[in-house]
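For this view, one protein chain was removed and the others were kept in their places.
The first chain written gets the first letter, and so on, giving A, B and C; residue counts start at 1 in each chain.
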Amino acid sequence: MSQKNSNKKIVAFIGLGNMGGGMAPNLVRAGFQVHAFDLSAPALALAESQGCSPYSSAKEAVQGADFIISMLPNGDIVEAVYIDGPEALLNSISPSALIIDCSTVASASSIRLAKSALEKGIKAIDAPVSGGVAAAAAGTLAFMCGGEKGAYQSALPVLNAMGKNIFLAGAAGAGQIAKICNNMLLAVHMTGTAEALQLGVDNGLDPKTLSDIMIKSSGCNWTVEKYNPYPGVMEGVPASNNYEGGFMVDLMLKDLGLAQQAALASQSATPMGAAARNLFNLHKHSGGENKGGKDFSSILDLYRRD
Amino acid sequence: MSQKNSNKKIVAFIGLGNMGGGMAPNLVRAGFQVHAFDLSAPALALAESQGCSPYSSAKEAVQGADFIISMLPNGDIVEAVYIDGPEALLNSISPSALIIDCSTVASASSIRLAKSALEKGIKAIDAPVSGGVAAAAAGTLAFMCGGEKGAYQSALPVLNAMGKNIFLAGAAGAGQIAKICNNMLLAVHMTGTAEALQLGVDNGLDPKTLSDIMIKSSGCNWTVEKYNPYPGVMEGVPASNNYEGGFMVDLMLKDLGLAQQAALASQSATPMGAAARNLFNLHKHSGGENKGGKDFSSILDLYRRD
Amino acid sequence: MSQKNSNKKIVAFIGLGNMGGGMAPNLVRAGFQVHAFDLSAPALALAESQGCSPYSSAKEAVQGADFIISMLPNGDIVEAVYIDGPEALLNSISPSALIIDCSTVASASSIRLAKSALEKGIKAIDAPVSGGVAAAAAGTLAFMCGGEKGAYQSALPVLNAMGKNIFLAGAAGAGQIAKICNNMLLAVHMTGTAEALQLGVDNGLDPKTLSDIMIKSSGCNWTVEKYNPYPGVMEGVPASNNYEGGFMVDLMLKDLGLAQQAALASQSATPMGAAARNLFNLHKHSGGENKGGKDFSSILDLYRRD
Partner (left out) sequence: MSQKNSNKKIVAFIGLGNMGGGMAPNLVRAGFQVHAFDLSAPALALAESQGCSPYSSAKEAVQGADFIISMLPNGDIVEAVYIDGPEALLNSISPSALIIDCSTVASASSIRLAKSALEKGIKAIDAPVSGGVAAAAAGTLAFMCGGEKGAYQSALPVLNAMGKNIFLAGAAGAGQIAKICNNMLLAVHMTGTAEALQLGVDNGLDPKTLSDIMIKSSGCNWTVEKYNPYPGVMEGVPASNNYEGGFMVDLMLKDLGLAQQAALASQSATPMGAAARNLFNLHKHSGGENKGGKDFSSILDLYRRD
């Protein structure tokens, strides 16, 4: 275990999976001292090899830290780690520290964390990310933050070390809402683009020609321009690599589920988002094979007929 | 009636409504001699005041023309004017002329026109437009063309005088398919954007802040960036002008209907496009008022709860 | 060719496919003299073996007939056979005869046929059927008729020989509208029932128990009660026979397409019917196999995950 280096700010990093494992080394490169923890020994060893200091428990990792970053799979785990579990971290974190939870969870979980932290005098923001594994490693993630403006500003040096577009969406939980609104719309784009391209192809058009037209017209969206779902239209995207890599169907389904839960709670109508969730769900199980691990642009397969 | 000016190419222009009335003067400005016809005397008089030569019948207008441009409301009228009507123009058009039909119609109508014209030795392309009344007047329309490459290239000088993005989508009818695929996707964008913004607002977010985040993220599409449906977010768009002007709900419904007809004919699945059509249809009649004349971004009203 | 038997009414029967081939013999059994025609020699031979008199052309078959029944695949064929084709039957049918078109076509086609017939002094009704191949053979079809009340009443003796529920839906074309409204709702039932049962199964319920509950509750519909899509729940239905037999996915898609065309023409919103059409279309092509020939209750497979 490393000792406090008085010149460096300490970041405790909890959760070194596909995303967290790519993010933590960028903090090291930016001059932070990173106290890392994960339940997986190989993940911890990998982080150590990249300059992080491994800790044998989250409780130890957060002691003396200026920032606590967490990147965890879901809200139940986030709430257990900080609030409800036997080693509830809120009991070990210094009131002068700032919690930056980068997990994608329900906004209710983020709000509960911020409130519970505040009761102990600790500030917390939610900062879910957008951009995927490659952006995590490259330090080009987008962060959508929710919390007090002061806390957000304190977090900026840390977030800037890991990403390039950092947004303050509003109060606690607002980062989560911004992310699910954005990703719900992304899912609508992807299904809509897939079916518009396939409709063109079914009527004799070339998907590349049609995509080129859409890019310069009102049919332009992020997926047409940067992430075309039709194989062969664009190089370097999952569609031209058998839908490997990228943003998995299962992760999109998780985000669409969170969007639907938010819509149920606020009694909002989201007919297009609901339709998209159901299409991704049907796609996942179509053809007698679980496609949850494929890139989400593989939804095009649901529309193809060959 | 004007005489043939040997230095100028002659364009016969049939249909001087909101769109055609804006397009024809741009041809005059570009140096074409324009033989104009419309059933409406005021429309014809307006065209004359802008330098077009008025003709009292379509049959007379097309005589001696190098190009025939038509801008008509639907496929039945296009087929009547050129093929089936008592003054079927195909009987009066010179085999050396090129027909450029800019009407938005079913691709089957365009294919029939091209075929019937070819039987008389006349070339024809379909060239539906995108961009609306303002772009028609400003000469900044997009044209999505279907037909032979040679005919398309012959049309370019004329099309360039009226627009700025000119595409060859494929063979006869392909222009129509490209347009409905693009506009179906545009409708999906608009409904998806409206519901994503409203979901954010229902959960406490500011629509401007959320829009700014989406513009820089994977939730970006043409409507978020250039045509935001939320009142007050963007200046100079219909949403900030009580949804007046712009692209009418009724015209979007027409295009979505053509898209659904194409999908039925090719047995393509378009769940998102079909959902969008139904939402615009419900919107048109919601609240005890016909909203067909409002801008299509007014679909946001369907989601609002105040 | 048979001679006129003065004691018997003559029915000309055009179209002896799966449906017509089952219907015509029931007319023989009821005492009608049936003049049969089909382009298929085997179909004609089969009809002859069941007591019909075979004719070598539709034109000859209709001569002297009191009733003309047609059972044809689509509206283009119906219009060609009666109105537009080289042997347009309206030129050969006696003004005292009654045309009963049992084909399922767009109401516009039925209205055109009725109008064109009337111009020659001939009465015509549309009488599309419901019930499938088994009901055609058993003489238990339902007929949904459109036309004048007098013509409908004249048709009753013929229709009663082939079916058991005979309805007058309204004026010419109304039979077609009634049928597509009914079948669109049937498709909504089937997809809704499939997903409700699968949701129950995914949450631990037995599909038979859940079906029994629904049958006695507000979740009851014709498919739950008589045509359960879950394998093993009900005996004697396609779901318990690998989805063989019954009402094919392709035929349901045809009817859903006609319903959507009617909705486009009348600018009606049919979000559930449109969703159902798209789900059947996705189902048809899912899993790398064309399922158009399976019974329509096989839509359950789209929802299953094993």
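The rule is short, and it goes like this: a residue touches a chain if its C-beta (ideal position, glycine included) is under 8 Å from a C-beta of that chain, and two chains touch if they have at least 3 such contacts.
Computed from a predicted model, the values in this text were never measured in an experiment.
Q: Touching the hidden chain in the complete assembly: which of C:A171, C:M234 or C:V249 does that?
A: Checking each option in C:A171, C:M234 or C:V249, the one touching the absent chain turns out to be C:A171.
Q: Among C:P95, C:G204 or C:G236, which one is in touch with the chain left out?
A: Looking across C:P95, C:G204 or C:G236, the contact with the absent chain belongs to C:G204.
Q: Looking at A:A61, A:V201 or A:A275, which residue reaches the missing chain?
A: A:A275
Q: So which bits of subunit A touch the chain we can't see?
A: Residues touching the hidden chain, for subunit A, are 253, 257, 260-261, 264, 267-271, 274-275, 277-279, 281-282, 284-285.
Q: What does the interface between subunit B and the hidden chain look like in terms of residue numbers?
A: These residues of subunit B touch the chain that is not shown: 271, 275, 282, 285-288, 302-305.
Q: Please give every residue of subunit C in contact with the chain that is not shown.
A: Touch set of subunit C with respect to the missing chain: 107, 130, 142, 144, 165, 167-171, 173-174, 177-178, 180-186, 188-189, 191-193, 195-200, 202-206, 209-210, 212-214, 216-224, 227, 259, 262-263, 266-273, 275-276, 279, 302-303.
Keep this in mind: only the chains that are shown with their structure count from here on.
Q: More than half overlap in residue numbers between the two sides of the subunit A-subunit C interface, or less? Answer same or different.
A: The interface of subunit A with subunit C is built from mostly shared positions.
Q: Between subunit B and subunit C, how many degrees of rotation does a Cα superposition need? Round to steps of 5.
A: In degrees, rounded to 5: 180.
Q: When the C-alpha atoms of subunit B and subunit C are each averaged to a single point, how far apart are the two points in Å?
A: That gives a centre separation of 39 Å.
Q: What's the distance between the Cα centroids of subunit A and subunit C, rounded to whole Å?
A: Result: the chain centres lie 52 Å from each other.
Q: Residues of subunit B that contact two or more other chains, please.
A: Answer for subunit B, listing residues that touch two or more other chains: 267-271, 275, 279.
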